[in-house]
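Removed from the display is one protein chain of the complex; every other protein chain stays in position.
So that you can tell them apart, the chains are marked A and B in the order they are listed, and the count of residues begins at 1 in each.
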Amino acid sequence: MNTARQAIIAIDDPIVQVKDLSLFYGQSQALFNLNFDIPRKQVTALIGPSGCGKSTFIRCINRMNDLIDGLHTTGSIALDGQDIFDRSVDVIDLRRRVGMVFQKSNPFPKSIYENVIFGMRIGGVNEKPVLDETVEKSLRRAALWDEVKDRLHQSAMGLSGGQMQRLCIARAIAVSPEIVLMDEPCSALDPKSTAHIEELIRDLNGEYTIIIVTHNMQQASRISDYTAFLYEGELIEYGLTKKVFTVPVKRATEDYITGRFG
Amino acid sequence: MDPRLLRRNKQLDTLARHVITVGGVAVIFSVIAILFLIFKVTIPLFKPASVKPLYTFSHQDQPENILALGLDDYQENIFTINRQGQLHFQSLPVGSHDSLIDLGSGVGSSVKDLAVVGPDRFSLLWADDTVSLVKIDFLPQFDSQGKRTIVPSADIVEVLPAPALASPVVSSRCRQDSEGRLIRVNHHADNSFSIFQRTSSEDLFGEETVSELSSAINPYFEQISAFAVSSDGRILFAGTMGGTLLRWDIGEDIVLTDTVPAFKEPITAMTMVFGSQSLAIGTDSGTLSTWMGVRDSAVSETKKLRKIHKLKTHDSAVTTIFASQRDKSLISLDRQGILHLDHMTSERHLLNMPGSHLLAALSGRGSGLVTLDNLGTLQVNTLLNPHPEVSLKTLFGQVWYENYDSPDYVWQSSAGSDDFEAKFSITPLLFGTIKGTFYAMIFALPLATFGAVYVSQFAPPHLQRIIKPLVEVMASVPSVVIGFLIALVLAPLIEAQIVPLLLSFLFLPGGFLIFIACWQFAQRFTLIRELRHGYEFILVLPVLVLSAYLCYLFGPLVEKLLFGGNFSQFLFQNTGTRYDQRNCIIIAFGLGFTVIPIIFSIAEDSLSNVPPNLTAASMALGASRWQTVWRVILPSASPGIFAGAMIGLGRAVGETMIVLMATGNTPIMDLSIFNGMRTLSANIAVEIPEAPVDSTLYRVLFLCAVLLFIMTFMVNTGAELVRERLRKKYARY
Partner (left out) sequence: MKKIIRNKYWQEGEPFVWGSAAALTLILILTFSLLFVIFRNGIAVYWPSSLVSFEMNDGSLHLGEIVQDADQSGLHRYQVKIANRDLYGLDFKWLDNTDIKNMSFPVEAVLLERQEYGNFHGFLTTLNLPTLNIEEDSLWLRFKSALEALGPDIAKIDETQSELNALNYRLEAVDAQIADRLSQGGAVAPDLTVLHDKKVALHQQFEELVARLQDLESTLQQNNAVFIDASGQEKVIALTAIVRAYQPNSMSVLGKTGLYISKVWELFFSEPRESNTEGGLFPAIFGTIMLIFIMSIFSFPLGVLAGIYLREYAKAGFLVRLVRIAVNNLAGIPSIVYGIFGLAFFVYGIGSSIDQVFFSQHLPAPTFGTGGILWASLTLGLLTVPVVIVSTEEALGAIPSGLRESSFALGSTKFQTLTRILLPMASPGIMTGFILAMARAAGEVAPLMITGVVKLAPSLPLDGNFPFFHLDRKFMHLGFHIYDIGFQSPNVEAAKPMVFVTTLLLLAIVIAMTSSAIVLRNKMKKKFAVTH
């Protein structure tokens, strides 16, 4: 009890509050009783070895897991105090508030312009000035504007891997979500593009709440304010990144970040 | 986000989900379900007959007093003939109309014997030994409102005087054939027969001349217990108490043509089956069988009586057999009064009516059945017996049809005459289907598989990009085009060049082998070796063309030397097979052409999908390109190639137009490659325009479709399962 309190700290202004969250695939349990708060407009990193439940967890936050058959959860995740599993919460609305960037960049086979405003269009926004403005703003925020401004109406398929991933980030932030979930956004990218994206995430810090899953320890320590360490579906340690990486409370955390396993 | 828009989007989504789900399920369900409807059409073929009682009432006459009865096809009128010679029409339900006709006015007072001699035709033997031939008809009439009424009528066709023989007549049959010739056969108390014939003919001036002929048969040493006369009145059959079966020709001269010790028990009932080719015989112990004259050898002209069909045995002696006047169905009654309905050819026992029936009759078209039991109760039934002639045995087994020398598989759906019996053996069609498919696969499978191996493994990649679409174009060539070409262009060509073609089976591989043997020396020149990689198929072209040309050149010579100058004549004289212009060679080309692209594409796909690291690993171990293909790639791709072959097979089985156009469509069972055949699919196309809805032919054709469906379904499902497993197997690479 004592150690647990030390391993998980309290957050002053949480945007996401996870309470007793457990998740089951059919019979097998993937997440065990997670309890922690995620701070507003900060970058929170989730680290842990492959298969520890990081991705599964963040996919709970925008309920992407709804698409999977035979999966169910217990406990709650509160977004601004409201439980997202509540029946009254509309999943479409939720997903517009919680954007997501995936491990593998997946722009639509449309033009760059149409990719960025996809969220706007399905939300019913069709006024050209508004769209133009959003495109420019989002692409600038995603640090892609200068590279693509001359070919906005060309296919997004012609971009490089790193550019595609930044386009996906631009697409995610174009609908002004409160939270952006990033599921190992750099794992398929070369070091240069990775650096680019990390810089972008640091830029976005303070404007959006970013929850990023990564298995790259250096990356987590470079870009995040808070870090949560998950191991075999359990939250082992959670706290300020600096603290977790320098003075981990738990032995497992220390072993993991020093590379003894994983 | 605008909540109204959100709600609308959600509503749209829900609506779409419902529409797509309902629509999708409906489409899939109906596509699958309606194909099962073809099964439904065939089901009535195998249903037994059923009777639906319409009216049951007691007749005013004593049951023993009634000699004959009958009804019309709409079950609206019945009639009875009693011992007093009274014909009694009653319309149904009983009471509305009633008429009594005295058939015996002026002749004998009471009826000694009555025989059914045709559709609603009776010969009545009176006490004074005169005989009346009576005809009863039911004619439909329409009033101004278009309402139909059935008007019964009776007609005494002829009254023949008593025979001159002294011994009284016990039983008599009188018949009139289609030319108006009358014949009367009497069985006398002394066991002799007398025969009276009257032929009237008109000469050129319209004057009628009548010639009469009386003759007699001396008493046979065994007591005659039953006899029957063929419908043309030229053959007399008789059965004895000792179980002997006798046959006389009773035309101009009277000749005993056959004596068969058929049974070891008395023959108790005998009647001609519809068509007058077969004789139905019942015996004392209750056996029921049909007999027919069969030529004892292919050359002899005389026909010996033989037992052909054995029908369901009764528990006690058969007393009466009534033949249907529409098909080869028989109603038989035994001593206990149990009624059986059997069909001769199919040997199906269609109906078993317990009870103590004395008499029974079918309506003209067989839609009604009337029975009389020993309490005098008449029962009128609707008889549902649409397809008595079909059984699994007639469809798939050998059946001994009338006019055939032995049991055989025969498909013959129609002929000119009315009493023709349709023969629905599916076996020759199945045989034809399998034969055509077999030859096609022999031709197509090696070509397509090895062609695919070459394209996927040895040919340069840019060639693959040309050949694959080419093969797809080949696949899209309509079968009617192929059928036309092979039937009207290729078939005459092959007929003219059959010997060169046969030679080519020798020359093409031979020329190829010689070329291969030579090539290994040419291979030593680096230049040539570099040239050939991936282009062997072009280098091989001149070799094949040259070999083919040699065949063409030497063909006439070989024909002269080996086949006496004319191959088809040689073939016929030495093997007895005829050379049909539209034969299996043609079919092999035609079906092969449709099947090759299918097998090729699927085989090519599965060969190309073998992970390249397998090839690399094999090559790295020093295997040659063929060894790699043979030991590594082919085993891995073999399920795919198998699946391709199966799907190709399914296609060949169901192909219609090619076989319709390029075979003679003769349903024969002959393995020869120089003959044609008829396949299930072509059979459907040929026969269905002539098949009336819901007729037996119609349903049998649906059965052909069902068989095709099952065959292709099994083959395709097998292929699909194999492919699915293959896909899973390589999904991990």
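Basically, a contact is a pair of C-beta atoms (placed from the backbone, for glycine too) under 8 Å apart; a residue touches a chain by one contact, two chains touch by 3 or more.
Remember, predicted model here, so these are calculated numbers, not experimental data.
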So which shown chains sit in contact with the chain we cannot see?
A, B
For the full complex, which residue in B:Leu87, B:Val117, B:Ile321 or B:Ile482 touches the chain that was left out?
B:Ile482
Out of B:Leu69, B:Ile647 or B:Leu697, which touches the unshown chain?
B:Ile647
Which listed residue (B:Arg83, B:Arg234 or B:Arg625) would be found touching the missing chain in the intact complex?
B:Arg625
If you put the missing chain back, which residues of chain A would it touch?
62, 64, 67, 69, 92-93, 95-96, 99-100, 102, 104, 106, 108-109, 118-119, 121-123, 155, 157-158, 168, 171-172, 175
Write the list of chain B residues that the hidden chain touches.
1, 9-10, 12-13, 16-17, 20-21, 23-25, 27-28, 31-32, 34-35, 37-38, 41, 446-451, 453-455, 458-459, 467, 469-474, 476-485, 487-489, 496, 512-513, 515-516, 519-520, 523-524, 536-541, 544, 556, 593, 596, 600, 624-627, 629-630, 647, 650-651, 653-657, 660-661, 681, 684-685, 688-689, 693, 701-702, 705, 708-709, 712-713, 715-717, 720-721, 724
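One rule holds for everything that comes next: only the chains that are shown with their structure count from here on.
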Computed distance of Cα centres, chain B from chain A, in Å
73
If we count contacts the way the header does, which residues on chain B are in touch with chain A in the complex?
1-2, 5-6, 9-10
In the complex with chain B, residue positions of chain A that touch it:
90, 92-93, 96, 122-124
